[in-house]
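What follows is a structure written as structure tokens; I'll ask about it next.
Only one protein chain is missing from this complex, and each of the others stays in its spot.
Think of it as A, B and C in the order they're written, each chain with its own count starting at 1.
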Amino acid sequence: MIVITGASSGLGAALAKRYYQDHQSLVITGRNQQRLQAVADTLIHDTNATSSLQTTNRLTCVAADLCDATSVSQLMDAAESQFNGKPKMVIHCAGSGYFGPIESQSTTNIQQLINNNLITSILLVRELVKRYQDQPLTLVIVMSTAALAAKAGESTYCAVKWAVRGLIESVRLELKNQPMKIIAVYPGGMDTDFWPSSGKNLDTSSFMSADEAASMLKQALLATEHGYIADLTIQRG
Amino acid sequence: MIVITGASSGLGAALAKRYYQDHQSLVITGRNQQRLQAVADTLIHDTNATSSLQTTNRLTCVAADLCDATSVSQLMDAAESQFNGKPKMVIHCAGSGYFGPIESQSTTNIQQLINNNLITSILLVRELVKRYQDQPLTLVIVMSTAALAAKAGESTYCAVKWAVRGLIESVRLELKNQPMKIIAVYPGGMDTDFWPSSGKNLDTSSFMSADEAASMLKQALLATEHGYIADLTIQRG
Amino acid sequence: MIVITGASSGLGAALAKRYYQDHQSLVITGRNQQRLQAVADTLIHDTNATSSLQTTNRLTCVAADLCDATSVSQLMDAAESQFNGKPKMVIHCAGSGYFGPIESQSTTNIQQLINNNLITSILLVRELVKRYQDQPLTLVIVMSTAALAAKAGESTYCAVKWAVRGLIESVRLELKNQPMKIIAVYPGGMDTDFWPSSGKNLDTSSFMSADEAASMLKQALLATEHGYIADLTIQRG
Partner (left out) sequence: MIVITGASSGLGAALAKRYYQDHQSLVITGRNQQRLQAVADTLIHDTNATSSLQTTNRLTCVAADLCDATSVSQLMDAAESQFNGKPKMVIHCAGSGYFGPIESQSTTNIQQLINNNLITSILLVRELVKRYQDQPLTLVIVMSTAALAAKAGESTYCAVKWAVRGLIESVRLELKNQPMKIIAVYPGGMDTDFWPSSGKNLDTSSFMSADEAASMLKQALLATEHGYIADLTIQRG
């Protein structure tokens, strides 16, 4: 079973669609049960309409607040119990953006940015290491190219993304002799709801779609017996 | 005037001592007024005892909680009003540590680590850019070698330190044509209270003292007319 | 048409095989015409034996010394003339290894390492930018995880690999508004002839095969309309 966070929209939803159509069992999660259910309904409807795949019981929606440790734990309990087993992959797409010159950023939005990107990642990684470090789990952390380079107008966004990178590079060292592994994904800007919700006014019509990024990422996650793509950036162009 | 955060102990206190003995006007800050006052009392007493420097009115203690935006603003108000002018340098030494394998870290301690290291830095940098971006202010941000490399057992500590680095590298780009500049300092472990308070049990007897680090840092901060040391790591050995 | 350097063995030969079986037109190159021809003969023979693909004229061997600017230019002339057009992709796999503590490395081997890895890359990149910067060419540069991190016992190897990374990151900036793009590939150790020829005695039986790496890389190079995977590391495990 595959668990996808941030699955209500954007890359998370696009990955959910692709893995679902690829016969995988899925747990999709997000803050809002209604939005999750809408994604699930569309998925099941589209898939039924175009193929003969057996869809029942392969897709579960679990609303969760990843800023809350108990909620993270309940999410994984629900995932395990629903499919009576452990996940083989967790793809962490949840996150949000907030931009502007540092002197014009608001305290509330900064705190929210830290919650949505850094706290969520720490709590999820901690929960997964606790549960599955001796399992062949693949944990995919979707960050941003902002985790790799400083950018004017994105200081706090870079801060939280650099933080997640520092976190997972360190946890990789802790997992050195364990079967659990972490894959780091750094996508450039996509044409998704991320931008309007971040408050940044941007013409994203030439950006790659979430579905394009999902298609490349899904291909790249196909490991072989003795190797895997451990880090990848996805750029526009 | 020079403002030093985290001045109740460790590197902050050691820098305060050196700059005080060097005839500078100082605002020292920390959470606890009593501890600050004790540092100040020792400074004034030691200096009076050993030299003929005029000490009155050159040293002010201002207690402040750097996790609180209002408190940060009040700190700078107090500094400006005390010396009737703007600071020429702010040295941000405040911070705390927390260590251990990710799966054994507590939510409360993680939140505190983020507050003490990331939130403080964001709020302070924001306040200083707001007030002084068109002034020749030198802002010195003291991080850690953990901001430069991942370390097993230090995942969340690396996370917050990488975050601060991402923050200031981005803000540097925003300040590109401004006289305000940011200096990044990455010290390795010192023999200070940092370790006992972090919960890490370590024999630090061969580590450099805070005073050694302060002496090297103070020398390195001596800029020339057209240049300055912008980044430095300080290592044991 | 796709041009593959270092195609006589290892990852280069494995990629040649996969692209050949995928109906692509190929120019494969290496220093030794005989070894290249042997790779080509095997490819054509295996493909004829197992499928009905039309094989004639889709595969050309061009021996070239990439340390020599004239030879690099002649290679691209030959490629263009053979297929009467420009390449859509060039995959630069050529390179060699040399290891050991710095004090025991020989001047001759160091010079050879620089020639085989740095000079070749500079001359090839220069030739391709000259010819194709305004073309939609994808240039894939295969380096090593040694380009990303320092390693004891690999000082000069890291040096030349870091050099190539510095080169292509800079050339990327020069190509900013051009259709030509550069993809950076950082593979970990593979189970190939690289190791015996580098003088390093290593049990590589659990390493990924060149064919595994080729299969992952070929998937990852499938770009979409508005995006592509620009950087990837391939790890063992």
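Heads up, the rule we're going with is that a residue touches a chain if its C-beta (ideal position, glycine included) is under 8 Å from a C-beta of that chain, and two chains touch if they have at least 3 such contacts.
For clarity, every value in this text was computed on a predicted model and none was experimentally measured.
Q: Would you mind spotting which of B:84, B:108 or B:206 touches the chain that isn't drawn?
A: B:206
Q: Using the document's definition of touch, tell me which of C:33, C:105, C:135 or C:219 contacts the absent chain.
A: Within the whole complex, the residue contacting the unshown chain is C:105.
Q: By the contact definition given up top, give the residues of chain C that touch the hidden chain.
A: 69, 101-103, 105, 107, 110-111, 114, 118-119, 122-123, 125-126, 129-130, 133, 147, 150-156, 158-167, 169-174, 176
Q: Can you name the residues of chain B that touch the chain not displayed here?
A: Residues of chain B in contact with the hidden chain: 181, 186, 188, 206-209, 212-213, 215-216, 219-220, 222-237.
Note that in this section only the chains that are shown with their structure count from here on.
Q: Graph shape for the chains shown, where an edge means the two chains touch. Line, ring, star, complete, or other?
A: Its topology is that of a line.
Q: When chain A meets its copy chain B, do both sides use mostly the same residue numbers (more than half shared) or mostly different ones?
A: Chain A and chain B contact each other through largely matching residue numbers.
Q: Give the rotation angle, in degrees and rounded to the nearest 5, that superposes the C-alpha atoms of chain A onto those of its identical copy chain C.
A: Nearest-5 rotation angle for the superposition: 180 degrees.
Q: Take the average of all CA coordinates in chain A, do the same for chain C, and state the distance between these two points in whole angstrom.
A: 32
Q: Can you compute the centre-to-centre distance for chain A and chain B, using the mean CA position of each chain? Integer Å is fine.
A: 35
Q: Enumerate the residues of chain A that touch no fewer than two other chains.
A: Nothing qualifies.
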